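Only a single protein chain was left out; the remaining protein chains are all shown in position.
Coming up: chain A.
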Amino acid sequence: MPAVNRADLDFMLFDWLGAERLTALPRFAGQSAEDYRAFLDLAERLAENEFLPTWKPSDSAEPALGADGEVRLHPGVRDAVRAYLDAGLQLATVDEAHGGMQLPITVGTAAMACIMAANIAASGFPMLSQANARVIAAYGTPRQIELFARPQHEGAALGTMCLSEPEAGSSLGDITTRARPAGADEAGRRFRLTGRKMWISGAGQDITPDTIHLVLAKIENDDGTLPAGTKGISLFLVPRLLPEIAPGGSGPNDLAIAGLNHKMGYRGISNCLLNLGEGTRHRPGGEAGALGWLVGEPGQGLAIMFQMMNEARINVGLGAAALAWRGYLLSRDYAFERRQGRPLEDRRAPAPVPLVRHPDVRRMLLAQKAIAEGALALCLYTARLADLAATAGTEEERSRAHARLDLLTPVTKSWPSEFGLEANHMAIQVHGGYGYTRDFDVEQLYRDNRLNPIHEGTTGIQGLDLLRRKIMGDGGAALAALLEEVRATADRAAAGPGAALAPGLRDAAGALEQAARSATGAADPVMPLAHATAFLHAAGHVVVAWLLTDMALVAGAPEGRLWAARHFHDTELPRVAAWLAPLGAGSRAALDAPDGAL
């Protein structure tokens, strides 16, 4: 069965978000809804024909590290990503000036959802590469763009992001990868890097000859020490294969895959420990130390990298939404086909009925539908904010979109990751014992999805980002603007068939506003942060309830939209008050409990 439901996707993209209206913006002038549909058709075909067939095989045959130090992927993954690159999908949202198609990020995100639903692990290669090349295009010099972004645009290289180290993941200020100045050339200031990078997806791969690593490292002080904290972090372009201009000319850089991580899911993509500057295999120019070129200015590394990280965060949410979506479609199909048990109202019925006749199964299908469609809607909405923040007609519109995008990024990253996993849990449950076996697809969806609350900033980190930086940081202004729109949607719902949705939505918005006020006004700044994850979940629920309602109000929306919204309002929205209550009450249980009590 197909990994995606195009009718759902098209509804969100065209009927709800009005993607074709973006063509009124100068950046997208001359494009049409027909172009967007043709692009989605292509993505859908690649998803079905190339990415889906290799999803299961590449789960049981993980990437391997050969004695020669090279990583070998499952050949199916290699072919699928190759087909993606050959079809030029990596060019979708790239500027025309760089040979791209300059399509909206909104549409690119919808296309990526198709690929992710089919094979989340393999989708990681182009996803990372596209974000990597976008950073280079935005912050690199023209020569850096030519040397390091263009090969990715042309499908001759893939890209990675190298932030974490074995001892520093969530705390990047503590990284110890060291950069020593090593001259300059037409690609900018050159450095020799030494250190170890951990959790690097796609660092070793055999799809394209070259891999362009974006590496965070610290430029050593004159006395050989490293600057402290995040302000000492700089960003470097470290290619696997050196360009001609490097000392000693072209050839392999001083990089080594020191090992692969053996993961629970997401197995189609290699996840590597990458050593820089070992000097054992390759010594460019006769010296140890990986050659890298500085991007931007020293000390700007983290700020620049955040562009890639924010894009990756939205994509993590998107992947989680796509997996929730596929699990929902699979379990829905199963529930309509599989006969088991008698209906509650007629225990003596002569024959078993389809699973879908049982109220608890219906509950799980509607719950999954609300999560999957809500999460997908959240990601597409956020993607449109990214388009508007960059290209809207007026400065005011751009900054409004920017503020909303900033506010929602942690929600878009974490809500689908947390609740998409709950959806996959229910997808397995609908399948019963079969769902727990590897003969069915849903167990792998769950394993694949379990990564999403962890990578690109854990849920805990996202909670802190939302509450401390985005809410307490601006006194709740961005949230207030959002809630104003939520209330406007509640007012519109009140006037029509969605009237039952309005009071719950208003109450939940009020509770969130109140909690934000408590957090901002708290005498103790640490106490609220102990409730940051609960606040994050509550905020996500309010936003998703809002989007589900908004979609249900679209003229001609399929009937299922309203039911999914109703189910979410009835069963999920009441959780908002429960999540927020401990913050309001100033609960310090988690803070004050002695270690021995844990």
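Here, a contact is a pair of C-beta atoms (placed from the backbone, for glycine too) under 8 Å apart; a residue touches a chain by one contact, two chains touch by 3 or more; residues count from 1.
Convention: contacts and distances are computed from a predicted model.
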*Match the chain absent from this complex view to the correct UniProt protein name in "Biotin/lipoyl-binding carrier protein", "Assimilatory nitrite reductase (NAD(P)H) small subunit", "Electron transfer flavoprotein subunit beta" or "Ion-translocating oxidoreductase complex subunit E".*
"Electron transfer flavoprotein subunit beta"
*Option touching the unshown chain, where A:101, A:168, A:390 or A:454 are the choices*: A:101
*Out of A:16, A:39 or A:535, which touches the unshown chain?*
A:39
*Write the list of chain A residues that the hidden chain touches.*
2, 6-7, 34-35, 37-39, 41-42, 45-46, 48, 83, 86-89, 91-92, 101
